[in-house]
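Every protein chain but one is kept in place in this view of the complex.
Which chain is which? They are A, B and C, in the order written, and residues in each are numbered from 1.
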Amino acid sequence: MSVLNDIKLKAKELLEKGDVDVVIGYAKGTLNGKCTPYFVRNANDVENLVWENGCDINLANYLLKISDKAAVIAKGCDTRSIVNLVKENQLDRERVVIIGASCPSTESCQKCNHPDPVIADVFLQGETKVNNDDFSDLESFSKLPSEERRNYIYKEVSKCIRCYACRNVCPACYCKECFVEENLPAWIGKTTNTSDNMIFHLTRAIHVAGRCVGCGECVRACPMGVDLSILNRKIMKDVKELFNVESGLDLDTKLPLNDYKEDDPQYFLIGGEKCE
Amino acid sequence: MSKYIMFGEELLQWLQNLAKESKVLAPVKEEYGYTFAEWDKKSLPGDDYRNTLKPPKDLFFPQHETLLKYEKIKGENPLVEVPDIPEDKRVIFGIRPCDASSLVLLDNIFMGEDYVDPYYEARRSNTLIVSLVCRTRGKSCFCEDLFSTKGSDILIIKVDGNYLVEILTYRGEAAFKGIGSKEADEKIVKKADKLKRTQEEVLDKDIFEKLRTIYDNPIWKQLQEKCVNCGVCTFLCPTCHCFDITDDKRGKKVRSWDSCMFASFTKQASGHNPRPTGTERLRQRIMHKFYYFPEKYHDIACVGCGRCVEKCPVNLDIRQVIEKIRGCLDEKSLSAI
Amino acid sequence: MKNPYQPYEMKVEEIITESPEKDLKTFYLSFVTDQDADNFNYIPGQFAEISILGIGEAPFGIASAPCEKGMLSFSVKKVGSLTGALHELEKGDIVGVRGPLGNGWPINQLKGKDLVVIGGGFAFTTLRSLVKYIIEPKNRQDFGNVDIVYGNRNPGQILYKKELIEDWMNRDDINIYLTIDKPSEGWKYQVGFVPQVTEKVIKPSQNAIALVCGPPVMIKFTLPVLKKLGFTSDRIYTSLEMKMKCGIGMCGRCNIGSKYVCKDGPVFSMAELEKLPSEY
Partner (left out) sequence: MDRKIIAFLCNWCSYAGADLAGVSRFQYPANLRIVRVPCSGRVDPLFIFTALKNADGVLVAGCHPGDCHYTSGNLVARRKFALTKSLLEFIGIEDGRVQFDWISAAEGNRFAETATKVVEDVEKLEEWDRWGGEK
C-alpha cells in the first residue's frame, strides 16, 4: 500500500508543480484481475491510480505516442524498454520523468529476472521476488525430436489471426511501417495460412532480437493464446549466451545487434563449430 | 410458428438425423477456448461454454478465402476461374442468439440490393441456424436480449432440464418435419416467458442522436489514448466485415480480413491517409457501429457479445466508451462554456 | 448474376505517354469479346478496377466516353505497385477490368444547364469523358453552354493534348481555357492557378453547374471562387479519390460516414460532402 501512496504523492506533486502534463499509470480495469492504462492530467485523479497484481501492460509503448511532457510509473520491464528506446533515439530521456517502482505482479511473470526498475528519477521500492530464469524449459524443448518441435511451433502459430496485437503492444515494435504492411515488394501473404503466419512470427522474433526485454506483453495481448514466448525467449537466451548481453539494463552499452566483436562466434557457418 | 418440448434424448436423435445429410457444426472445446467444429454425433453438444473464441462470421466470411484462381500462360491469354462455390449443407448448432443476430447484420453488406457476394450467399443459404439461449450473461456480455430470435431458424431454451424448441423460419420448420415431438404446452411456454421477463437491465446502446453531434469532440482523443490500434476488437467482432483483396503471386486472388484500426487500411499509394491517427480510427469504429451503420441499415452494428471487451489487450472496454460518450458534452454545450 | 469479383479481359491496344517525365500514361484497351463490350455499359464519371494477375487491382476513372464503343481508356500515374506494373505493359498484353462501378456524373441533372468543367492535373480523366459525351452530336442539344478550365503545372503535363488543342480548342460549341502555373516559352494560353483563371473567365451564374476534379489544394481554393460566382453547394460536383478494393460497397475501405465512395460515389455534390466527415 505504501508504494501506491508514494506513487500518488509523487504523481500529484509533478502535476501540481507543472513539471509534467500527464502521468501514465494504471487504473482498475473492468474485468477481474486486469488493470488498464490510465492517463492522469488532473492532480485530483491520482486517487484512481492503482499499483497491484494485474498492472502488467508495458507502459513504455505510450511514451512514443504522447508528445506531452510525461511521467510514467514504471516497473523493471518498462524501464528496460525505455532504456532501449532512448538508445535507439526514439525517446528523449530528458522528456520523461520515470517514477520507478518494484513490480507488483505476483502471477504473470514467473520468469522475470529484473522486477525492479533499472533507471528511475524516483525509485519506490517494494517487495519483489527476483527469479533466476535459467531457460531450462527451452533446453528440454530442444531435446525433443526436431519434427515434434516443428509441429509444436506450426500448431502454435496456426492459431494466429494476424490481429497484430503482439506487435502493437510491443515497445520494441515502433516501425512507422511494418514489413507486413509494405507492398513494394509485399514480403508476406495476408492469409493466416501456417506459412504466412510462420514468416510473420519468425521475422517479428528476429526483428526484436536484442531489444526484447521479455516483458511478456505480447503473450498477454494475444487473443488466441499463441505461445509467443518460446520464440522470444529462445532469442533472449542466445543473445545472452552468444553476445553476453541482457537487453535494456544500462544506457551506455550498444544494443547487441548494432554491435559486433572481432571474435563473435561463427558456429553458423558451413563447417562452423556447433553452438552449445 | 410452432414450439416443441424435447427431452435431451429426442434432441440428440433429431440432430443425428440432420447429420446424415448435413455437416453439423457445434462449439467444441479446444486448448484455448471454444470453436465451431464438426460435431462428433455421439452426444448432445454441451452447454457449458460462454461463447466461441472466434465469432461465427468466420463460417460465412472466412478469415481468408480465394475469390478467383488464375493461371498465366506464356504467349497466351491468362486463364481466370471462379473457384467452386461451397455447396455442402450445414447446420450450426449451439450458436448464441447474439451471434445469430450478427448474421442478419452481415447480410446487409454481403447480400445487398446492388451486389451479392456469391461465396457468402452460398454459405448463408446452405446453413441452418439453431441457436441455444445462454443461461446468464457473462461478465463481459452486454446483449440486449438473451432470448433474441433474430437470425435463428430455430431457438432452443433449456427449461427444467428439457428443451423448448421454437421454430422461427420455414427453413427451421422444414428441418423439423416429421419429428413426432410434443408441442410445448402452455405451462412450459409460460415458464420460458417468465425466464425472459427476469432478464437483468443491460447497457443501453442507443447513442445515435448523441453521436450525430460529437464528431469533432475532444472526447475521441481521450478515448483512444490507451488504444494500441491492433485488430483484436475488429477481428473478433461478429459484425466487423472489412476486408482486403490481394494477389498471392501463385495463382490466387485472396480476400482476407482487414481492420479500420490499422493505419494501412486507408493509406493511399501517394502516402496520404484520410484517417492518419488512432483518434480518427477509433472514432471510425465507434461511429460506424453506432451511427453510420444504423443510418444506412437501421440497426446497430453491435450485438453485445463482449468478445472485444474480453480480449482487448489494454482493457479498452466498449461499454465504458458508450457510457463516456453518453456523458460527454456535445458541441453546443462545449461552445457554451 | 455475374460474380462481382470476376473481371472482363481486355487487351492493350495503345499506350500514350502523356508527360515528359514518363510517369503518366494513357492506356487504350479493347474488349476481348464483343459480348463483353455489349455488357459494359457506363456513363461518364464511373470507374473500373484494373487488375494485373499476381500484382493486384486498383480503381481508375474511365477516361473514354460511352460513344467510343468497344474500347475503354484510362490515364494512370505511376505511384504504387499496381500502377508501376501497368506502366510496364506493352501493346497486346491482357489486363482484367471490373466495372463499371460507382455513380457517374449526374447527367440528368446537367441537362438543360450551362456547365463549368474545372480540372487540374491528371484528375481530368472522367471530365474528359463527360465533355466527350456532351459534344457528341446527338447529345449536344441537351446541354447549355460548356466552359472548361483545365490547369497544369507546365505544358508537358496536359492530358490528351492533341485532342484538346487540335479539336476542342477549335470548336465553337465549347470554350476551353488551358492554363499553366507559370509562364513558359511558346505558351499561348492562360497563365495562373485554376482558381484565379476560373475567377477571370467564368461568368457569375445562378443556375449553371460546376464539375470539379483535381488535387485537393486546387479544389480547396476553387470552391470559394465558385461560391463568389454564385454557385451553391448543390450545384458543385466533384469526384472523390479513395483507397478502394472491392468497388461494390463491401470491403469497407472507402467508407466515409454512412456512404461508400465506391458505390454511393465517387461523384458527390458539395452539398452532400458538407454533411459527411472530411475523411478523404
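Heads up, the rule we're going with is that a residue touches a chain if its C-beta (ideal position, glycine included) is under 8 Å from a C-beta of that chain, and two chains touch if they have at least 3 such contacts.
What you are looking at is a predicted structure, and each value in this text was computed from that prediction instead of being measured.
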| item | value |
| --- | --- |
| Visible chains in contact with the missing one | A |
| Candidates A:Leu15, A:Cys109, A:Ile153 or A:Leu249 - the one touching the absent chain | A:Ile153 |
| Residue, one of A:Cys218, A:Leu231 or A:Leu249, that touches the chain absent here | A:Leu231 |
| Which of A:Val96, A:Ala205 or A:Leu249 contacts the chain that the document leaves out | A:Ala205 |
| Those residues of chain A which, in the complete complex, touch the missing chain | 138, 141-142, 146-151, 153-154, 158, 179, 187-189, 191-196, 198-199, 202-203, 205-207, 209-210, 231, 234-235, 238-239, 242-243, 256-260, 262, 264-270, 275 |
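Keep this in mind: only the chains that are shown with their structure count from here on.
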| item | value |
| --- | --- |
| Distance-maximising chain from chain C - centres being C-alpha averages | A |
| Chain with minimal offset from the mean of all protein Cα atoms | B |
| Geometric centre distance via CA averages, chain C-chain A, whole Å | 49 |
| Whole-Å gap separating chain B and chain C, where each centre is the average of the chain's CA atoms | 39 |
| Where chain A touches two or more other chains, by residue | 186 |
| Contacts with two or more other chains, residues of chain C listed in rising order | 80-81 |
| Interface residues, chain A side, partner chain B - complex | 29-32, 34-39, 57, 61-62, 65, 159, 161-165, 167-169, 177, 181, 186, 189-193, 217, 220-221, 223-225 |
| Contact footprint of chain A on chain B as seen in their complex | 31-33, 53-54, 63-64, 139-140, 225-226, 228-232, 234-236, 244, 246, 248, 254, 256-257, 259, 262-264, 278, 309-311, 313-317, 319-320 |
| Of all residues in chain A, those that touch chain C in their complex | 183-186 |
